[in-house]
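Heads up, one of the protein chains got dropped from this complex, but the rest are sitting where they should.
Presenting chain A:
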Amino acid sequence: MIRFVLRRVLAAIPIGLVVTLGVYALVFAMPGDPLRELAGDKPIPAAVLAAKRAQFHLDDPFIVQYLLSMKDILTGHFGTTFAGADIADQLRLRIPVTLKLTLLANAFQWTLGLFFGIYAGFKRNGWVDRSLLLTTLVLLAVPGLVAYFAAQYLFGVELKWFPVSGVLEGFPRSYLLPALVIGVLGFAGLARLLRTSIVETVNADFVKTARAKGLGEQRVLWRHILPNALLPVITFIGLDLAGMFGGAIITESIFNLPGLGQFMFQAIKLKEGGVVVLLSTLAFISFIVINLLVDVLYGVVDPRVRNV
């Protein structure tokens, strides 16, 4: 097990280098000058501009800039943004915001997905199953952006059930609406996957064996069908969690939540390569960790893939 984890972590290092280099190159390749962008319409004195350019190494070749950024990230000296904010402080403030949003959204998504998936799978062709099929079809077809704005307008502006944006009302009130929208949009895929997986497992030979053993229906469902039906779902968790950060960029910007996603959005707009790479690295590390956990979990649930 330790060997497996070590191997995965070691394999992540070269991938991490390629990812950060690629991201940095993309930011570098974007048109426009970051400092002029920051200043807006105001003219900047040449001396200030030169000093700033030197501070952020903007005149150095691409590869030097990249290496300097990586050095900062690896040594923990994150420095300041172009605007002068301390990046370490920013992370301290913003990581909890994103974590709260993601965890709450996942809680909604998993509760709904597991509940409806299991129910529809066990009572297939019942009315819950049929309406789930229709609902999920509709949900999967709605683009996220449309749903976020629609929900914000309907439940925030018109009905005033939730705050429209910002985190002034704290956790969980300020996070409820965005998390609900993410959760409801996301549960559809999960529920359908689980439902299909259960329906397939129900016809497996070992289920017949379990019935021939004289086991009660509940025991057959929970001890024999479900553990097997959950296997593809675990793979889905990994993929889904990986996509969460990408989703946070949009959600946090729309609902004005000061999290990492919003930070990323601002950094990309300002061409702040260092910040973008730092955040990408964070996302990458969490991606590796989550996938490692999922793989370990998979091994726990399915003995056939243990010790691979």
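Here, a contact is a pair of C-beta atoms (placed from the backbone, for glycine too) under 8 Å apart; a residue touches a chain by one contact, two chains touch by 3 or more; residues count from 1.
By our rule, contacts and distances are computed from a predicted model.
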(Q) Tell me the UniProt protein name of the chain this structure doesn't show, selecting from "Hydrogenase maturation factor HypA", "Oligopeptide transport system ATP-binding protein", "non-specific serine/threonine protein kinase" or "ABC-type quaternary amine transporter". (A) "Oligopeptide transport system ATP-binding protein"
**Q.** Omitted-chain contact residue, chosen from A:22, A:227 or A:243
**A.** A:227
Q.
Can you tell me which of A:7, A:36, A:71 or A:208 touches the chain that was removed from the display?
A. A:208
Q: Against the chain that's been left off, what residues of chain A make contact? List them.
A: 203-206, 208-216, 219, 223-224, 227-228, 231, 301-304
